[in-house]
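What you see is the complex with one protein chain gone and the rest in place.
Now for chain A:
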Amino acid sequence: MAATFFGEVVKAPCREEEEEEEEEGRRETPEDREVRQQLARKREVRLLRRQTKTSLEVALLEKYPCSKFIIAIGNNAVAFLSSFVMNSGVWEEVGCAKLWNEWCRTTDTTHLSSTEAFCVFYHLKSNPSVFLCQCSCYVAEDQQYQWLEKVFGSCPRKNMQITILTCRHVTDYKTSESTGSLPSPFLKALKTQNFKDSACCPLLEQPNIVHDLPAAVLSYCQVWKIPAILYLCYTDVMKLDLITVEAFKPILSTRSLKGLVKNIPQSTEILKKLMTTNEIQSNIYT
């Protein structure tokens, strides 16, 4: 209540939320609850064992010991690991992460085909503590925490090294230089405090930031003091592209991938084949 200049008493607008109104607004109807739970179930990230396709009870890296974990996010990074790393050793699939969000092209959440939203996890047969993840789906913001929990667990080991590879469009790169002169595709790195080795390319400068799942993984590693490095390739072609994939090549000489890459010329041939099988010729460009 307040008095005006003329002596009238008026009800002053109150910024304090009134309890009755609050409860009414927040009271969830059973239908709302049902819808919310359905949506949560739809968007759940499920980690499945390879053979049985049953869910893993514990986090992936709590179940298996891990010394090295390489994560490829995006089709170009996935193609790079497929051609250069996965061809140089015998990798066994240990499981996959199944998830659905609005980016998926199908509305059927239970029968996602293997070409759809999937993150596949492998380990090297000759050294089972070396893990690899090929993630070619988009993991939405609300699903990233779930993904981290299901993969790393709630109390991850610190004696592993994480390497993340991903791509971003060059128009996202902020720089004072003229964008026309940028040598795209080019590589930038971002590492956690505990990562002591040097990167094979310049570090990502401010004010550039990392987005999506790579950012979630890197933040998680920083919080848990796990040494991790992210290699981010800025490219002008977001679809599967030979030149973009080859821009990741400097990483082959780093400690992260040392010993995992054997036959580079053969890998280059495999990469070329991968490109031609995936090429969808468009008539828009000449």
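The rule is simple: a residue touches a chain if its C-beta (ideal position, glycine included) is under 8 Å from a C-beta of that chain, and two chains touch if they have at least 3 such contacts; residues count from 1.
One rule holds for everything that comes next: contacts and distances are computed from a predicted model.
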Not counting the visible chains, the remaining one has a UniProt entry; which protein name from "Proteasome 20S subunit alpha 8", "Cryptochrome-1", "AP complex subunit sigma" or "Protein HIRA" does it give? "Proteasome 20S subunit alpha 8"
Of A:C104, A:V237 or A:L274, the residue in touch with the unshown chain: A:V237
Across A:T29, A:S154 or A:N283, the one contacting the chain not displayed is A:N283
Since one chain isn't shown, list which residues of chain A touch it in the complete complex. 236-237, 243, 272, 276, 279, 281-286
